[in-house]
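For this view, one protein chain was removed and the others were kept in their places.
What follows is chain A.
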């Protein structure tokens, strides 16, 4: 049985690195057997490519209890989070990632992912620098979802 890493989308595999696609087995969860650093990297690539291509597609990365703090504003629940992200005042954007750090978060099997990078908005001359923290939690199906999400622009 092919398990889905982060969401049931059929286009998932196109977002994952070729190396990850080679790591498959018929038993257990691919996410569970993956090296944590590789998992974090795969998640980050999937998250930002989805964000940049179709923000509404982020919905199944969050659940009802998920929390987002976006530039100080607190939002809870997948629906509200996606409503916030799709209503941001720009049509097109491109994230480029500079650093990804991850650590296991505790006995529940969660993972903290700490990202820094640049956000280029269409029509803007300079890219915005940002930091973002994700706390990923495992699902019973062997996938992961975003439980905590904190985003901050880093102003000069």
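The rule is simple: contacts are C-beta pairs under 8 Å (C-beta built on N, C-alpha and C of every residue); 3 or more make two chains touch, one makes a residue touch a chain; residues count from 1.
Definition applied: contacts and distances are computed from a predicted model.
Peer 1: UniProt name of the unshown chain, from "Calcium and integrin binding 1", "Mitochondrial fission 1 protein", "Nuclear transport factor 2B isoform X1" or "Prefoldin subunit 3"?
Peer 2: Checked against "Calcium and integrin binding 1", "Mitochondrial fission 1 protein", "Nuclear transport factor 2B isoform X1" or "Prefoldin subunit 3": the hidden chain maps to "Nuclear transport factor 2B isoform X1".
Peer 1: Which is it among A:105, A:120 or A:139 that touches the chain not included here?
Peer 2: Going through A:105, A:120 or A:139 one by one, A:105 is the residue touching the chain not shown.
Peer 1: Go through chain A and note every residue touching the omitted chain.
Peer 2: Interface with the chain not displayed, on the chain A side: 67, 69, 72, 74, 99, 101, 103-106, 108, 110, 112, 114, 116, 129, 131, 133, 135, 147-148, 150, 152, 154-156.
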